[in-house]
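Here is chain A:
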Amino acid sequence: MNLQIQKETEGNTDKLLINGEVDAYTAPKLKDTLISLTEQKGREVVVDLSGVQYMDSTGLGVFVGALKSSQQHGSSLKLTGMTERVHRLFDITGLTDVMNIEAHTKGEVR
Partner candidate 1 sequence: MLGDRDILIDRYKQFLTAYLSGRTEQALYRAQQFSRKMLEQNISPEEVINMHSTVLQTINGGIPEEIRDSFDFLIEVMMGYGMAYREHQILRDKQKALESEIEVAASMQQTLLQGDIPVTDKLDIGVISKAAKQMSGDYFHFVQNRPESINVAVADIIGKGVPAALCMSMIKYAMDSLPEQENHPSMVLENLNRVVEQNVDPAMFITMFYGNYNTDIHRFHYAGAGHEPGFYYDAKNDNFEEFMAKGLVLGVSKTTQYQAFDKDIEEGDMILLLSDGVTECRTSKGFISREEIVTLIRSYMHLNAQEIVENVYSDLEQLQDFELRDDFTLIILRRSV
Partner candidate 2 sequence: MAAQTCVDVRNEWDIVSARQLGRDLSKELGFSSVDQARITTAISELARNIYLYAGKGKVCIEPVKDVNRSGLQIIASDTGPGIQDIRKVMQDGFTTSGGLGAGLPGVKRLMDEFSINSSVDIGTEILITKWLR
């Protein structure tokens, strides 16, 4: 499966638009992009997940890693546009309580 990552930069904010599936095969690609951004002090990183239909636990791990990296380096991380299926994953794992996630979710895309 494929994963496309688009980056838009506006001032201090980097917005990542992600399309496809985030799983064990595609996670390393996302990790590289995301970690290098969160390592920059003061940077605001927004990840739009509305194009992600499927994410597995390895994918979730990338966001856990990015969260720790942003806390360590003084950047911020926000996730937006989660589909119901993806949101459920963040909910079950308790990550909705420790991450900045924009509440609005879209209907499930299969």
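Please note the rule applied: a residue touches a chain if its C-beta (ideal position, glycine included) is under 8 Å from a C-beta of that chain, and two chains touch if they have at least 3 such contacts; residues count from 1.
If you want to know what made the cut, all candidates are chains of the complex that A comes from, given by their letters.
These numbers come from a predicted model, not from an experiment.
One candidate among 1 or 2 touches chain A in this complex; it is 1, while the rest do not. Note for the complex: chain A touches candidate 1 at residues 24, 31, 56-58, 60-62, 64-65, 67-69, 92-95, 97-98, 110.
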